[in-house]
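Excluded from the complex is one protein chain; the other protein chains are retained at their positions.
Chain naming follows the written order as A and B, and within any one chain the residues start at number 1.
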Amino acid sequence: MKTNPGRFFEDYRIGDVIRHAVPRTVSGGERALYHALYPARHALYSSDRFAQSCGLPASPLDDLIAFHVVFGKTVPDVSLNAVANLGYAEGRWLKPVWPGDTLRSESEVIGLKENSNGKSGNVYVRTRGLNQHDEVVLDYVRWVMVRKNRLDAPAPDPVVPELKKSLSASDLVIPEGLDFSDYDDALAGEPHRWGDYEIGEKIDHVDGVTIEEAEHMIATRLWQNTAKVHFDATFREDGRRLIYGGHVISMARALSFNGLANAQMIVALNGGAHANPCFAGDTVKAWSEVLDRADTPAPGVGAIRLRLVAVKQGAAPFALKGEDGKYAPEVLLDLDYWALMPK
Amino acid sequence: MKTNPGRFFEDYRIGDVIRHAVPRTVSGGERALYHALYPARHALYSSDRFAQSCGLPASPLDDLIAFHVVFGKTVPDVSLNAVANLGYAEGRWLKPVWPGDTLRSESEVIGLKENSNGKSGNVYVRTRGLNQHDEVVLDYVRWVMVRKNRLDAPAPDPVVPELKKSLSASDLVIPEGLDFSDYDDALAGEPHRWGDYEIGEKIDHVDGVTIEEAEHMIATRLWQNTAKVHFDATFREDGRRLIYGGHVISMARALSFNGLANAQMIVALNGGAHANPCFAGDTVKAWSEVLDRADTPAPGVGAIRLRLVAVKQGAAPFALKGEDGKYAPEVLLDLDYWALMPK
Partner (left out) sequence: MKTNPGRFFEDYRIGDVIRHAVPRTVSGGERALYHALYPARHALYSSDRFAQSCGLPASPLDDLIAFHVVFGKTVPDVSLNAVANLGYAEGRWLKPVWPGDTLRSESEVIGLKENSNGKSGNVYVRTRGLNQHDEVVLDYVRWVMVRKNRLDAPAPDPVVPELKKSLSASDLVIPEGLDFSDYDDALAGEPHRWGDYEIGEKIDHVDGVTIEEAEHMIATRLWQNTAKVHFDATFREDGRRLIYGGHVISMARALSFNGLANAQMIVALNGGAHANPCFAGDTVKAWSEVLDRADTPAPGVGAIRLRLVAVKQGAAPFALKGEDGKYAPEVLLDLDYWALMPK
């Protein structure tokens, strides 16, 4: 067999570091496509001049481009035989990614726990994205449930890593030079600043986007994530292509511009759940909740912790979970992240 | 409310200058996408070497990329609560836009006239697109009918600007250095030059493109035009997404290559009407009429004034208006512009 069968649960060992394939040089082409696929308008990622007025040398690529590129490379090694994507934790953006950078990914196995049915188990990896200078630009923990291939393979000693429920403000890394002292609200598209958002406040982002098959496939391929469930309509019994969860993340984040245009930079991912699958024809909308606020040492820069929820058509206002504690069927995504905002 | 409610008729004042949000740095990525979304083939915008043989330092971005980027930024401030896009006038391209340029837009309110029903009014703005050197690259007048929010707001003194029905040849700005003396017809794809087109001549551009939802949404987002009517299939009662009028402009202009490949640069927009809405599934075709010709002081360069009409399936040959003076239902666009052509 010359094709890649993927790894099964019994193929992982604690401490293994997997160097993922296909490094990628990114350019203005990836940025243009990102802005064509999502209604992305955060000014720092759109204009070199705006970014320079915020102390950066130029406009970096969107944070989620970095995330998707790094994540996409892990799919053949981590989730080809996964039955469920269970969670994210301790994600941090450590360096901006610039046009011309070359990214690669590696993942360390940090947890393993076989399920009681003996047919699958949970695999925890810490994934790092590195640039051409071997600097870590992003790292995060992800855990997935992976099938066993040889059911008689012995269960490993269970190791479940202790993960922070949320990163604290002191964990956040502020990009070198970032300075919001001369921030231009008009060009950013939003008069509300860090001090105007209250913990507990919820924002309905109002706009909606109906998703087409061509769009989510173009986006997902752009990140070299080629899991067949996203592309092959003959693969699932129901003949439907499952939309890459990251597509919903980017769509919701872009929609959140309307009300959170000043939540410019994503610096941490505390957690996230893909609550229900998304399919072409769904109309995605988003709402946010302010979970926390914290000051930072950078001039004019505050940190805001946000819950970002993506829902589809038919969702009740601010839909999240039912009385049973389960996500409402119209909820697609529940994401918890830190962003940087002008004070 | 943190989200942008848009401006209503009573929010505009004569003389107001609105600085629109989200400046944008453009690159080869935007150009590649433009050429992927439209059958654009004008050689000056395709090849650095061809552009250099015409006296320019490199191939600029397509004129309509500049238009769409500048226009897209105005939507949240000008047309979010518009009920109709009424017209364009006095549009001029003043500087080429190059990869690496950063564009922003601002609009001055130059006219206001409340409708007799007291529920809406016409707003006239002169929009300017500026580059990172604060040079105006494009300006045009646009007027839209905007809803009132507070119906009891007093009507402003009516001001209707005097607008030229057409710019004259002396108004046109020729890009610095442009020289068609060594123009290569074979590489341009067209043997017919300025002198071969007669006033009154009509050209059927023959080719047609059937439009898909994914394509018009990708294009419209690329210009950061996020008006929900283009994206959210649940927004309109009929469940259909309205295609951004600029998508039809670009499609028709690109189709006009077949017969007008030498109408290289658009330098002025005299007027335009989006005659009927366009929806996914429509097959767009185009025809042109030569309205005028004028000489220019640039070597080898003539100016040609063209009517560009986009129609959909079922249109009669050279369809335009019925005997009642109304546009035929298959007519999508009626545009009046000046272009530069080799003599």
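The criterion applied here is as follows: contacts are C-beta pairs under 8 Å (C-beta built on N, C-alpha and C of every residue); 3 or more make two chains touch, one makes a residue touch a chain.
Keep in mind the model is a prediction, meaning the values are calculated, not measured.
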Candidates B:Gly6, B:Gly29, B:Gly55 or B:Pro175 - the one touching the absent chain: B:Gly29
Selected from A:Glu135, A:Asp196 or A:Asp232 as touching the chain missing from the view: A:Asp232
Contact set of subunit B toward the excluded chain (per top definition): 27-33, 35-39, 41, 43, 46-50, 59, 99, 186-190, 192, 196-197, 203-210, 212-215, 218, 258-261, 283, 313
Contact footprint on subunit A, counting only the chain that is left out: 2-4, 19, 21-30, 32-33, 76, 99, 102, 104, 132, 212-215, 217-219, 221-222, 224, 226, 228, 231-235, 241
